[in-house]
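All protein chains but one are shown in place.
Coming up: chain A.
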Amino acid sequence: MSDSVLGGPHEGGAARSDDGVPAPGQTGGIPRGPAPAAPRPPIAHALRDAVMAALVSVVLFVPLVGLRTDVSPGSGLIIRTRWADVAILVGLVFAGRLLLNLWQDHRPARTAPTARRTEVLRRIGTFVAPLLLGFAVVLPFLPGTSRYVLDLGILVLTYVMLGWGLNIVVGLAGLLDLGYVAFYAVGAYAYALLSTNYGLSFWICLPLAGIMAAFWGVLLGFPVLRLRGDYLAIVTLAFGEIIRVVLINWVSLTGGPNGISGIPRPSFFGLSFSAGGGPGSFSDFFGLEPSPTHRVVFLYYLILALALLTNWVTLRLRRQPLGRAWEALREDEIACRALGINVTNTKLTAFAIGAMFGGFAGAFFATRQAFVSPESFTFIESAIILAIVVLGGLGSQLGVALAALVMIGGFEAFRDLEEYRMLVFGGAMVAIMVWRPRGLVSTRTPSIALGKRRAISGDLVGEGHG
């Protein structure tokens, strides 16, 4: 499978014959991979395959790279040819494919992950989570933590929280939701509207935003109860877009594309974080030098607490009948029905609780930015959150946190690469999926055990049918 991912579109017919025909030299113990092609000499076969790949790349690169239109000095368009570049690219494809083929012929047989290796990984895993948590708690006080790092931390934690919220719907209940950002938007706008119109404080608006989002989660849940798989994904995607389009067009309420600005910032138990200090401000009360960093640190801890709340509730629920019913639903919906589980209610609670945490995160987003507009809630946000959950490993809390760190943090780390950033980013995602097809943390921990809890291999765990 990974061959086709690595080979990309350049494979052509030769690769298909590789996969389709069981190679003669293949032994049962080796999971996959082209055989050392017994009848044909391996070099000849590899060469033939590489030539095919090069031919495909010629077809692709001649129009894409070879021909280029430029504005001529006389303001007309002229065609410029770049055959040298095409030759270099085709050469690269040829050499790359050849090396890949040769490497696959000669690499050692891959051993299946043994129980011992899984155990070692699990033990490392038990250390990773507390370490990450400890690092997150002390980050604002570490020397060398700049405002930029704190802002990045807030961003990563927001996505961790969104990932954990979506994990309830996608990872536990197995319901593929491509419109999760809708609940993020509902939460953000709920806070923005309630605070600007009615002057309610952040701490009153936060639960209200969560409740609003949960309400919309149930509202979305009803029509999609009967849908599965691709159909469910498409309807949830449409729902996400509907919310965004309504936000753009309902100008009298939401301000349309201009959004809502001047959203009040959160206060620390009634103490404001005004830059100038002054009576009733945080710095005044604690006798500190007024500093804009105070608010950033406060926001950081706020999102950390919200994310940990999400995590705590999810972990608790997983050990409850409700959480087990979600996972059972992911494994087999028909069996659930035969056991007397109300499938409708179970799905709706998953949508509602997942949406509620999305709403909390949205309220936080609004108070942090002090400005919301529909532009922040496009489909790409849903896609990123879903990618975090899938890369992290469906249902795994630690995996989702790691994936959010890798994706959002990594994306920032590659800022210097400018336009090549997306390329590196896409490559990294493909690489993770090739090496760990079920996500960074693919094992499932049982919710209860008579003896010792043993992790369950991801191969046995269902992915849900929508």
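In the analysis below, contacts are C-beta pairs under 8 Å (C-beta built on N, C-alpha and C of every residue); 3 or more make two chains touch, one makes a residue touch a chain; residues count from 1.
Simple rule for what comes next: contacts and distances are computed from a predicted model.
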| item | value |
| --- | --- |
| Hidden chain of the complex, named as in its UniProt record, picked from "Sulfite reductase (NADPH) hemoprotein beta-component", "ABC transporter ATP-binding protein", "RNA polymerase sigma-70 factor (Sigma-E family)" or "Spore gernimation protein" | "ABC transporter ATP-binding protein" |
| Residue of A:G91, A:P207 or A:P321 in touch with the missing chain, whole complex considered | A:P321 |
| Option touching the unshown chain, where A:V71, A:A84 or A:A338 are the choices | A:A338 |
| Residue of A:R97, A:R295, A:K347 or A:R444 touching the missing chain in the full complex | A:R444 |
| On chain A, residues whose C-beta touches the chain left out of the figure | 313, 316-317, 320-322, 324-325, 327-328, 331-332, 334-343, 444, 446-454, 456-457, 460-462 |
